[in-house]
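Note that one protein chain of the assembly has been removed; the remaining protein chains are unaltered in position.
A and B are the chain letters, set down in written order, and residue numbers restart from 1 in every chain.
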Amino acid sequence: MTLAATSATFRSWRQPSIIPGFGLTFGVAMVYLSLIVLIPIALLILRTTQLSWAEYWEIATSERVVAALRLSFGAALIAAAINAVFGVIVAWVLVRYEFPGKRLIDAIVDLPFALPTAVAGIALTAIFAGNGWVGQFIEPLGIKVAYTSIGVVIALTFIGLPFVVRTLQPVIMEIERETEEAAATLGANRRQAILRVILPTLVPALLTGFVLALARGIGEYGSVVFIAGNLPYRTEIAPLLIVIRLTEFDYNGATAIATIMLAIAFVMFLTINLIQVWARRRFGYV
Amino acid sequence: MRRLVYGAVLSMVLAVSAQAQTTLLNVSYDPTRELYRAYNAEFIKFWKEKTGETVTIQQSHGGSGAQARAVIDGLKADVLTLALEGDINAVAEKTKKIPADWRGRLPNNSGPYTSTYVFLVRKGNPKNLKDWGDLVKPGVDVIVPNPKTSGGAQWAYLAAWGYADRLYKGDEAKVKAFVAALYKNVPVLDSGARGSTTTFVQRGLGDVLLSWENEAFLAINELGPDKFDIVVPPLSIKAEPPVALVVGNAEAKGATKVAQAYLEHLYSAPAQKIIAKNYYRPAKPELADPADLKRFPEVELLTIDDPVFGGWAKVTPKHFANGAIFDQIYKR
Partner (left out) sequence: MSEQSLPALAAPATWRAPTAEGRPVRLLLIGVAVAFIVLFLGFPLLVVFIEAFRNGAGAYFGAFADPDTQHAILLTLLVAAIAVPANLVFGVCAAWAIAKYQFRGKAFLITLIDLPFSVSPVIAGLIYVIMFGSHGYFGPWLNDRDIQIIFAVPGIVLATIFVTFPFVARELIPLMDEQGTQDEEAAISLGASGWQTFRRVTLPNVKWGLMYGVLLCNARAMGEFGAVAVVSGHIRGLTNTMPLHIEILYNDYQWVAAFTVASLLALLALVTLVVKSVLEWRFSHELANGPR
């Protein structure tokens, strides 16, 4: 009853709808969100207030922190882009085509989630190190992957892949064949149909997958420390720097770096989500 | 599935009720797993014979600093057996559960065993690495863990520092340049000792691994005596991993007596034998098996209290704190 009453007061900021259950579902979601995410993160941020602004600024702009943040964000961005391109192809192929071994391929897409990150790091290093399956062929060509920043990109590509594929798959399944058929009937060739009709419908899901892979990559620690060289300024990722600060019993330094990462990621997420909501309102769909 | 879940719940309940009998939690650092597995069996037997009580010992291993932090944050360790004195000092300072004079409460500055740092090289020592000075030569790849994340690796750094200090007769600028040159030759700073061993052994990277003496022996035994050699430099450092009773936690649990006995028994004859067998240098070599002792090469060892270091209270802020010398050598 109270929920219904509260939901009535929401009317001003919410468009009316005949679908029931807003109060209940919104309430449950908000309470859970607050308990699990908002309060803990608020306390984390509160913790950094033990630092003065000057100290905080000094940590944020120190050369080493900047180098680590640049590597973490840069590598995550490249990895997410790789995943966006190949993820679309993989998801498309898995939904639309039949070929031997398809089900197995479909199944192992989840591997990066199930496999503990440390194991992934060890396995990837074993493959790309100078004496590994792939490393022995590419290292003579002058391409060093393990213990360099390329290794970081490889690890983050592995980690982020399921986000893109699994976000796209259900959406591709839901694309109405009629729309494509209509495009074809209206004289569009296949390429036009794909570029003008299919890809635009995939954009929101693709963006979502891209951002999720990106965010996950920025924070990733377990797999990267095995395949990166961990050398300060060169192959040291931001989460490793956090661990180092913790080892020095410097909780404030650690939380300061954490909140910087959080703030950047938050702005990124918010931008993408705003674009999506705006596009939906503007065009009715994206 | 449901049965498995019930099973899991049941086993949790059992695990909790198992705590009702005497249990000790030994929070230790990484390379001591084999040692404490053997020692725990010995102590359980000893305690049963002496008092008739059955004691259960739980082990937790991890990076020395991370383990200290866990205890500070509330992990209920009864005894601490870490890699660095500084880590136990941090627990003592921040929790007040360990008396400040803990080092004097057990024999030999609370160090039942010591170890040192040696070189593990590829079979036949192809780059002919004999001493610390050889490690800074161009083209030599050195594998060593990150002293920022692996407490034990601080000993390796200090051994190199001690060597250079003697070479340059205390000229700190030159000593610093030497250590910087050494770390220039490090292509990978793994986060822990075992990570470095893997990089060197499995990935085939590097010409030399700076390793705990016991780790080097273990690596050779486990991973192939035909592939690696141990090289002992003429000068190294005496690494003294300390042990301490976490009085506050043991008292709260009513386990002070058994926890204290657990640590004291480390100095007994059977324990010292186990220690030597696991390639740690026993504090009381006269109690250990002479055959085991023969495996330890003679080497001049600097101690942390040597004037060149001046004890951990000086070493940590000078070398390993945020922005201290180790950070400076990486600054571009």
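Simple rule for what comes next: a contact is a pair of C-beta atoms (placed from the backbone, for glycine too) under 8 Å apart; a residue touches a chain by one contact, two chains touch by 3 or more.
What you see is a predicted model; the values in this text were computed from it and never measured.
Touching the absent chain in the whole complex: find that residue among A:Val65, A:Ala193 or A:Ala228.
Checking the options A:Val65, A:Ala193 or A:Ala228, the one contacting the hidden chain is A:Ala193.
Which of these touches the unseen chain: B:Thr95, B:Asn108 or B:Thr303?
Only one listed residue reaches the unshown chain, and that is B:Thr95.
Using the touch definition up top, pick the residue from A:Ile59, A:Ile78 or A:Val109 that touches the left-out chain.
A:Val109
Just checking the interface: what residues of subunit A touch the absent partner chain?
10, 13-15, 17-22, 24-26, 28-29, 32-33, 36-38, 40-41, 43-44, 47, 86, 89-90, 92-99, 101, 103-120, 122-124, 126-127, 133-134, 154, 157-158, 161-162, 166-167, 169-171, 173-174, 176-177, 180-181, 184-185, 190, 193, 201, 204-205, 208, 211-212, 215-216, 218-222, 238-239, 242-243, 246, 251, 254-255, 258, 261-262, 265-266, 268-270, 273-274, 276-277, 280, 285
Please give every residue of subunit B in contact with the chain that is not shown.
Given the touch definition above, subunit B has residues 4-5, 7-9, 11-12, 15, 25, 30, 33-34, 58-62, 67, 70, 72-76, 94-95, 192, 194, 218, 222-223 touching the missing chain.
Quick note on the criterion: only the chains that are shown with their structure count from here on.
Under the touch definition given earlier, write down the residues of subunit A that touch subunit B in their complex.
Residue positions touching the partner: 63-64, 122, 125-126, 129-132, 146-147, 225-226, 229-233, 240, 243-250, 253.
What part of subunit B is in contact with subunit A in the complex they form?
Those in contact with subunit A are residues 63, 65-66, 69, 72, 90, 94, 146, 148-149, 186-191, 195, 198, 202-205, 320-322, 327, 330-332.
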